[in-house]
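This part shows chain A:
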Amino acid sequence: MSTILELYNYWIFIFLMMIGFYIVIAQGNLIKKIVGLNIFQTSVFLLYISMGKVAGGTAPILIDADVTYSNPLPHVLILTAIVVGVATTSVAMALIIRIHKAYGTIEEHEIHEQDASL
Partner candidate 1 sequence: MMMRDLFAIVMLFGIYSLLSAAIFVTLDAVDVAFTEAAVGAGISTILVLSTLALTSSEEKPPQHKFFLPLLVVLITGTALVFGTLDMPDFADPNAPVHQHVAPRYIHDSFQETGLPNIVTSVLASYRGYDTMGEVVVIFTAGIAVSLLLTSVRHKRNEPGNLKDLGHHPIILYVSQLMIPLILLFALYVQFHGDFGPGGGFQAGVIFAAGFILYAMIIGIDKIRETFSSACLRWLAVTGVVLYISVGIVTLLLGGEFLNYNVIAEDPVEGQHWGIFLVELGVGITVTATMLGLFLTFSEVKRSQ
Partner candidate 2 sequence: MWDLILLYTSNVSLILGSFLSLSLGLGLIRFPDFYSRMHAAGVADTLCAGLIVFGLSLQSGFNLVTLKLYLILLFIWFTSPTSSFTLANTAYRAGHGVDKTSEEESSSKS
């Protein structure tokens, strides 16, 4: 039972990640898929940042000599990842707009039907 208390952060984030994963593969609407992808991405960020936390530490901005700091390396990686995530979302949204103009719908099964009937 001690493992549950100490590993709970990983399991929370696996739960969030699986929710995002389910939305991406099970929903037909394209905008919902992209929202699910973003939920997946955010849960990965939470995982990395929680791995970088040190018990009793503070934010990695130097104040004094004898203070414990949290690990700054995951912060840097996740900073990059957040901005790349928004870049991906914007290109995905532009693609959704073009798909809507070409097919008239953003439901996945209707797009497949239109493709199959060509």
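Throughout what follows, contacts are C-beta pairs under 8 Å (C-beta built on N, C-alpha and C of every residue); 3 or more make two chains touch, one makes a residue touch a chain; residues count from 1.
How these were chosen: all candidates are chains of the complex that A comes from, given by their letters.
These figures come from a predicted structure and were not determined experimentally.
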Selected partner (touches chain A in the complex), from 1 or 2: 1
Residues on chain A engaged by candidate 1 in the complex (per definition of touch): 3, 6-11, 14-15, 17-19, 21-23, 25-29, 31-32, 34-36, 38-39, 42, 45-46, 49-63, 68-80, 82-91, 93-98, 100-101, 105-107, 109
